[in-house]
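Other chains of the complex are left out, but the ones given are in their true place.
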Amino acid sequence: MLDPALLRPGRFDRRVFVDLPDVKGREEILRIHVRKNEIKLSPDVDLPVIARGTPSFSGAELENLLNESALIAVRRDKNSVEMADIEEARDKVRWGRELKSRTVPVVDKRRTAYHEAGHALVTTLLTEVDPLHKVSIIPRGRAMGATLMLPKSDEFMLSRSKILQIITSLLAGRTAEKLMLGDISTGAQNDIERTTELARRMVCEWGMSDRLGPINFASESLVPGFEELGRSTNYSDRTAEIIDEEVNRIVLECQEHCSRLIKDNREMLVAIAEKLIEKETLSAEDVGEIIERESSRRGLDTPPMNIHLRQKSESETPLPSDPFKA
Amino acid sequence: MLDPALLRPGRFDRRVFVDLPDVKGREEILRIHVRKNEIKLSPDVDLPVIARGTPSFSGAELENLLNESALIAVRRDKNSVEMADIEEARDKVRWGRELKSRTVPVVDKRRTAYHEAGHALVTTLLTEVDPLHKVSIIPRGRAMGATLMLPKSDEFMLSRSKILQIITSLLAGRTAEKLMLGDISTGAQNDIERTTELARRMVCEWGMSDRLGPINFASESLVPGFEELGRSTNYSDRTAEIIDEEVNRIVLECQEHCSRLIKDNREMLVAIAEKLIEKETLSAEDVGEIIERESSRRGLDTPPMNIHLRQKSESETPLPSDPFKA
């Protein structure tokens, strides 16, 4: 709801809104670059699929993606760019270069495998988070491993139930370590930071705590438009206490959900982790097969799986009900 | 009440007061620009009506408005500027360009439609807020949709009862999501920020909490005249607690009022939302027709509606009584 009459005089929104291209825009940009740079594409390349798989890419990043793909294809002695080359280029552009040569101690490798297997399994069993793309224990940048997801579509808003599932999947690495290895590690630091940020914003910015209501508790940044430079709170310490309690309640509920999912599917987790130690990288399909196999071994139906299948054209799914709703 | 003897020596008010033209001034400015730039107007153009519909426009913005209108008319192959061209130009100048080509997922489109329908319905049913102009789920800038209102006249002060109605209408998007879709989303973040700012200023700057009285609780900005650079409070934590309780009380009362309005008019909300999904943009008259039709279908009188009707010359209405007064 836009109502300029309420804007305080003198206030100025310094945040520049950079209009990133949407899925149609990206497809068009890709076509233009292919033509302009005379990139020879293999017949298996499907530009609409690539456009769908590159949300939040700018025009420059899309051009960079095609150039990287061409270099990879050349390095692989191909005379046209194939779908696999573009996928590899995208993963590198998006998540950083793989550091295959890094020597990782056996103990750390095993811990990383269980940590990432936790993320991969729980992501797959939840219905609203972005679908699993692949999982790997090859280090990238500062990360020891990575569980990669690809959004089904451009994302403009997050529902409360989706945020709760994201938190649940963020806690899965740490929970897998604890349940399967009997101890936790510093490796979950980044997951914990993101969990906390989401839970705090639910309570303080998105009105998602019934106890506190639709009130903003973080509105005064020291420099407007640059929240990153710190904020000064204008609420009482009693309110700060309730905020802490609400954040704690949300995170603990998600943690319990996560523990339950992992305990109920312990064999799948072990299977994924051990396969990761063996192969280092698993595709969403690989994970899907493990889950199917383990399900049938236990005489159960395969659960609905939230994985990113390469060529399939997903249809929009309706909003699922919130598993945490009281 | 002006009393310079009380101004502390050395204090200097750095806020520059920019004298924006009032309704008569705007009409005069429009006439001057039409003449100066030799813009050919269609006979249906009514400059006093445009002047009334452009409060807080500066002289430069009015000139820009006429130029934009001329460009739109040319693009539409007309040889004179019509009222419709000026209206489109104004909406663009005021709220940003429509992003018609942006691909929005079906789920998000539906959520946006119910959110905006909530704002549109509640705005129409309240008597003191600025009247509805149109409602749309075509994205503009960072917004997924917009409910546009046009002030009846230049505004110099806000009564307590009008502020409570503004808060009520700000909460309507979120309430519609919750009641009709069973979940809320991050899409209400800006509504919550503005709700909080209004409720805090009622309590802290405008003396509208009987419990705290006509006392200012935000008087010390770090740099005077630039409240945006942060404030240092000089009150106790106990007072901060009472402020939080008062803000909470105000917001919850408005939320309850909002929920009641939406529950009592659930069919109208659905009708507006579904029509929005179909048409993407509804004028105030379209919304009025839906409400009339739904009222008569339920055997009820049409309620009084607060909508901006294009050509009609509104007379000033007296201040309504405050629906929240104890």
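In this document, chain identifiers A and B correspond to the written order of the chains, with residue numbering beginning at 1 in each.
Methods note: a contact is a pair of C-beta atoms (placed from the backbone, for glycine too) under 8 Å apart; a residue touches a chain by one contact, two chains touch by 3 or more.
If you're wondering where the values come from, they're calculated on a predicted model, not measured in any experiment.
S.K.: Of the identical chains, 2 are shown; go ahead and state how many the full complex includes.
M.R.: 6
The criterion applied here is as follows: only the chains that are shown with their structure count from here on.
S.K.: How far, in degrees, do you have to turn subunit A to put its CA atoms on top of subunit B, rounded to the nearest 5?
M.R.: Roughly 60 degrees of rotation.
S.K.: Taking each chain's centre as the mean of its CA atoms, how far is subunit A from subunit B in angstrom?
M.R.: A distance of 36 Å separates the two centres.
S.K.: Please give the residue numbers of subunit B that touch subunit A in the complex, ascending.
M.R.: Within the complex, subunit B contacts subunit A at residues 15, 55-56, 94-95, 99, 101-108, 111, 116, 119, 130, 140-144, 146-149, 151, 155, 166, 169-174, 181-189, 191-200, 226, 228-233, 237-238, 240-241, 243-244, 247-248, 251-252, 255.
S.K.: If you look only at subunit A, which of its residues touch subunit B in the complex?
M.R.: 1-6, 8, 10-12, 17, 19, 22-25, 152-154, 156-161, 163, 205-208, 212-217, 219-220, 222-224, 232, 234-239, 316-319, 321-322
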